[in-house]
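Here the complex is missing one protein chain, while the rest keep their positions.
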Amino acid sequence: MAKVAPQEHELRRVIDEGREVEGLGAAELLALYRSLVLLRTYDERSLVYHRQGRIGTYAIFWNHEAMQAGSVHALADEDWLFPSYRESAIGLLRGIPASTILHWWRGHPAGWWNPADYRVASICVPIGTHVPHAAGLAWGEKLKGSSAVAIAYFGDGATSEGSFHEGANLAGVMRAPVILFCNNNQWAISTPLEAQTGAEALVDKAAGYGMPGVRVDGGDVLAVYEATREAAERGRSGGGPTFIEAVTYRAAPHATADDPRAYIDLERVEEEKQNECVGRYERYLRRLGVLDDAVAEEVKAEALETMRQGIAEAEAEPEPDPELVFEHAYVDPPPNLREGWDG
Amino acid sequence: MAKVAPQEHELRRVIDEGREVEGLGAAELLALYRSLVLLRTYDERSLVYHRQGRIGTYAIFWNHEAMQAGSVHALADEDWLFPSYRESAIGLLRGIPASTILHWWRGHPAGWWNPADYRVASICVPIGTHVPHAAGLAWGEKLKGSSAVAIAYFGDGATSEGSFHEGANLAGVMRAPVILFCNNNQWAISTPLEAQTGAEALVDKAAGYGMPGVRVDGGDVLAVYEATREAAERGRSGGGPTFIEAVTYRAAPHATADDPRAYIDLERVEEEKQNECVGRYERYLRRLGVLDDAVAEEVKAEALETMRQGIAEAEAEPEPDPELVFEHAYVDPPPNLREGWDG
Amino acid sequence: MAELFMVEAINDAFQVELARDDTVMVLGEDVGRAGGVFRATAGLRERFGESRCVDTPLAEAGILGGAVGLCLAGWRPVCEMQYDAFSYPCLDQLITHVGRYRWRSGGKLEFPLVVRMPYGGGVRAPELHDDSPETYYVHTPGVKVAIPSTPADAKGLLAAAIRDPDPVVVLEPKLIYRAEKREVPEGEHVVPLGKARLVRPGDDVTLVAYGAMVPVCEHAAELLEGEASVEILDVRSLKPLDEEALLASAAKTGRVVIVQEAPRTNGFAGELAAILAEKAILDLRGPVLRVTGFDVPYPYWRIEDHYMPSAERVANAARKLLSF
Partner (left out) sequence: MAELFMVEAINDAFQVELARDDTVMVLGEDVGRAGGVFRATAGLRERFGESRCVDTPLAEAGILGGAVGLCLAGWRPVCEMQYDAFSYPCLDQLITHVGRYRWRSGGKLEFPLVVRMPYGGGVRAPELHDDSPETYYVHTPGVKVAIPSTPADAKGLLAAAIRDPDPVVVLEPKLIYRAEKREVPEGEHVVPLGKARLVRPGDDVTLVAYGAMVPVCEHAAELLEGEASVEILDVRSLKPLDEEALLASAAKTGRVVIVQEAPRTNGFAGELAAILAEKAILDLRGPVLRVTGFDVPYPYWRIEDHYMPSAERVANAARKLLSF
């Protein structure tokens, strides 16, 4: 009988093993730090803005920053990102203005962006449904002879969806250069991992699609970087897709509307908070002597300034034109679209 | 990185290894033979009936009989079967009259049966969509404290469907006593296995659902029997679901409407025909001295007689009442159901 | 009589029906440990056990397909789809199996399952938390569809759905979940499918609606105060439909405005208008007007109010009819 477990369930680690990632100089290490801090600041400020009623419901990604920044830094500008709501601000790392993303959470059409401008797909709300998009894009780029790869971000819960399965299978068959990046924070709202899958580890799904799978510590930004870089190289060199399971633990509510105290393990949450990903990396950089207080200050101040400007711009944006209700759905709309409209 | 391949891809075999299955006496071996011959006869006669215009389009299952009979014989009467169109006649082994199944292929409502009467679910036409049904039934029986298990039959192509995935995952999570029986005949109509999955073997999907997987020679009725019996015991004793990949090769057209010469490997088909599953078992029984010409004759004559009666009954059935258009969809139909009906 | 929010009335229905029939079980995403993201199933897991209120994997087709199997095992599953737009993955199971399986059994089996979900807009949510998908459900053979607009009906229609021997889809207007507390009968309370609710009698014009559009019509009636005597009909049960009530009201007022939040083309308002064009043509004193959403994606919430039929749009349609 086929063994249930694959060969390797241990998490890849870099920071805790005190390793260094080949080819990453001080400049890159600091750039990565800037991205981490920017995402962290975006998230923490957004929570405040929400409490102040300046944005609507918001999906918190506190302590998910390492998975997002680590993977994006391992990719080239030509590569496509397919975020879920959990990665709503990942476009910041590709130059999408903070105000644009804040608009999205403010329910303002100015929250739209052109995915092609940044190679960042629209934020995907229906779970797992963007996995086929990423597979299709990667396959399509390959057919054109381009060297671009794609990465799709999704959660542990998403692996239960048929759309995840059909997208992953398509990627495996077409040997599409796509990275299936699973943010395994061990919760789908209130549903724990053991109620989500019978698998020993989500990475065990990879073999069923004929793709390599790798498991990393999702709080270790360098482990994420390293694994993603390998997967991207594999994809670019015709090796097809890779499944990455990044393991972490959700240390914040699912979203601003959620109260996890009813279901979550609060001690485990505390533990996770102590070991949160930005601090871990910061300590690592200080040990390496790449970061000191002055630089840390400056980076955080810069991020705060970005957010200050972002929210100011967002709030300066005039109310959207009601006519936008009818805009953009069709290049060539049906004639009777405004039927019954009276302004 | 997690290895792509699981531990064991070799096919379980009994007949070719000249083994015997523990606990199977001459009576059971002969009963199994009767079932094989009955299914074979149903299939071969159906092809004739189709050519004679006595039934409609028909999905041929020639050389799939070992997978069907071998698994059914390994189960108890309380256990539920969930057939696809490929197992349309599997109910014969549970006492469904041949005429009923012929009616189904004749497009006659008399092709309906009550699944609860035989614990044989309705023939499933949309690929893979019955996998969640089997998982739900098995889970539901377990919740009631019953010891019944379920088996769902589907093909290699079905493993690409989201519904297969969602059903398999549900089974894994609920540890439902269900057997996912994959008839891997290596073709989905004209689509070969390598265009269906990137996996080295379909059994590699099992680990992703946290269930054991086993690979058997689908043409070896005793290997199928043995593997299914183990899986059923596992399910009954609380061990949850099992994935069985039964490997064969489609030696006949997909259905009467299909002409495989355009795409299939005809040499491989010939090879397969030489080694078809009923003959293989017959030779095995003769070697064992359990079967001789007289018994073989009698079994085949009996099967032919069953079909003769079946088609006669089916053809004696009066044309269905047009009123059946409105019957059976609802216990309590909407009042205006016949709106616009004039007999 | 207790004063309850709609979502509390739904929970009340569960408490009563699960206690009454121990083959009833609830399954869905986050319905157990969290008691549902809107708290509709709060307390059920604690009271009835984790096998009667199950947190499923995140897979809508698996939930509904699993429920088909649960029916075969003798259960009466009530499936929650977490939001309207997240029910779409279950449409395949609904159309190809839920609405057909009893028929396939020659009328021998029953599939007393329920699919319920919060639906509709106006709640300032991110995209795909705002859809009104009733058309996809109503058009599907073999399933029934109900949409309450009051707490009492939410309880009574859910109870009816749970007790109904056929599959029933219940769409619950999330905009009304906590809008206001209203009187709800205690204990067993069943509102039979197939009966509309006369919200208010009137003589000059009939406003026909369901779900979240009913309060909009009530507001429109206030705007029309002094101009016309307005009758409001809450369809409540889309399938089976209370055609008599619809035709009676049309015969009485001769003027009908149908209000629907869903996109206009091929929405359920069109079905109601078609029935009037077929069976009330001599009663009509003017065209049958539809006030609906538009054939566009439901907008971002900053402008959603321009998409949603407003009391003003409804009142203007009525005025158009009155001066026809």
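Every chain is named by a letter (A, B and C) in the order it is written, and numbering of its residues begins at 1.
Throughout what follows, a residue touches a chain if its C-beta (ideal position, glycine included) is under 8 Å from a C-beta of that chain, and two chains touch if they have at least 3 such contacts.
Keep in mind that what you see is a predicted model, and the values were worked out from it rather than measured.
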So there's a chain missing from this view; which of the remaining chains does it actually touch? A, B, C
Options B:127, B:151, B:247 or B:291, residue touching the unrepresented chain: B:127
Can you tell me which of B:116, B:195 or B:269 touches the chain that was removed from the display? B:195
Contact with the hidden chain (one of B:22, B:77, B:293 or B:319): B:319
Which residue, A:129, A:160 or A:186, contacts the hidden chain when the whole complex is considered? A:129
Sites on chain A contacted by the missing partner chain, in the whole complex: 80, 109, 112-117, 121-122, 125-126, 129-141, 143-144, 150, 162-163, 165-167, 169-170, 173, 327-332, 334-336
Touching the unshown chain, chain B contributes residues 56-57, 85, 104-109, 111, 125-128, 157-158, 160-163, 188-191, 195-197, 257-258, 262-263, 319-320, 322, 324-326, 329, 334, 337-342
Residues of chain C touching the missing chain are 61, 85, 88-89, 91-92, 95-96, 99-100, 103-104, 127-128, 135-136, 138-142, 239, 241, 262-263, 265-271, 273-274, 276-279, 281, 284, 286-290, 294-297
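Going forward, only the chains that are shown with their structure count from here on.
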Whole-Å distance, chain B centre to chain C centre, using C-alpha means? 40
Length of the line joining the C-alpha centres of chain A and chain B, rounded to whole Å: 43
Any idea how many Å lie between the Cα centroids of chain A and chain C? 36
Multi-chain touching residues of chain B, meaning two or more other chains, are 162-163, 165-166, 169, 173
Touching two or more other chains in chain C are residues 56-57, 59, 61-62, 89
